[in-house]
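A single protein chain has been removed from this complex, and every other one stays in its place.
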Amino acid sequence: MINIKCFGIAKEIVDSDKASIERQTISVTDLRQHMNEQYKAFTQIKGYMVAVNQEYATDDQIINAGDEVAIIPPVSGG
Amino acid sequence: MINIKCFGIAKEIVDSDKASIERQTISVTDLRQHMNEQYKAFTQIKGYMVAVNQEYATDDQIINAGDEVAIIPPVSGG
Amino acid sequence: MNNSINVIISEDALSIDQVYQNAVHESCGGICLFVGTVRNHNKGKEVTHLDFETYTPMAVKEMKKIAEQAIEKFGVQQVSIFHRSGYVGIKDIAVIIAVSSVHRDACFEACQYAIDTLKETVPIWKKEHLEDGSYWVGARP
Partner (left out) sequence: MNNSINVIISEDALSIDQVYQNAVHESCGGICLFVGTVRNHNKGKEVTHLDFETYTPMAVKEMKKIAEQAIEKFGVQQVSIFHRSGYVGIKDIAVIIAVSSVHRDACFEACQYAIDTLKETVPIWKKEHLEDGSYWVGARP
């Protein structure tokens, strides 16, 4: 299972600070597609990055169960 | 009499924080020439500005007795 | 020269003096600090306060990267980056960045680089609370 941390507006959309996908492995592109289908509101925000093990991930990167995965909506610190 | 405040290296050259010129009126250029003749060491520094009534003066400006006059060697604040 | 980096995300009020003390160095002639405070208005609306959510371990990593890049790009001495989490009121401090350098131009450039980059890459989110609602800043088109 892929566990996904949700922050900011992503936490509001999912209505939880975590989500999960019942897969052992998934690409970032497929994770994004899966989440956007599961939660339509993701398509109405400005987009989001995916972080894997606390580093920004590329679209073709492969995520494995056990990786620390997070949805990173547009940041607004400072 | 024209009274002149001396700061920084000017104070060292004149060996006092003030100097004076026995005139009722003098141009900045003439004041500079007078001081440079009186204290040769002024010609060995990088030069200096003259302030009249706490404002930088131009060379052709006329100083009158009673004006607040100061020799401003290269500044080095900050 | 030994460079040093200090990076903190804090639930408590930030101390400018603490950040300054972390950045000051006897070989340096200047320190540039940027202090980001909460404005009482944004886009014509009155703001009551902010709430910062942070992905803390990743945010700390990204802040360290910024500090390292600032040292590498601008040859500065010390870089400290402190950011608040949680409730932050009007005029309160959201972020402090301090950079020391031997000559002053470098500390200005590095400090500006650090705050500009922080706003682009560090996983921290600001919820702006207005009198009639609240929203996540920058999230919607």
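Residue numbering begins at 1 within each chain, and the chains themselves are lettered A, B and C in the order written.
Methods note: a residue touches a chain if its C-beta (ideal position, glycine included) is under 8 Å from a C-beta of that chain, and two chains touch if they have at least 3 such contacts.
This is a predicted model, so every value here is computed, not measured.
In terms of the touch definition stated at the top, the absent chain reaches B, C within the entire complex. Which of C:Cys111, C:Ile124 or C:Ala139 touches the hidden chain is settled by the complete complex: it is C:Cys111.
Hidden from this view is one chain, which touches chain B at 5, 7-9, 11-12, 44-46, 51, 54-56, 70, 72-78. Listed for chain C, the residues touching the missing chain in the whole complex are 16-17, 20, 24-41, 90-91, 100, 102, 104-105, 107-108, 111-112, 115.
Please note the rule applied: only the chains that are shown with their structure count from here on.
The most distant chain from chain C, with centres taken as the mean of CA atoms, is B. Chain B and chain C have CA centres that are 48 Å apart.
Averaging C-alpha coordinates per chain places the centre of chain A 72 Å away from that of chain B. In terms of their C-alpha centroids, the spacing between chain A and chain C amounts to 25 Å.
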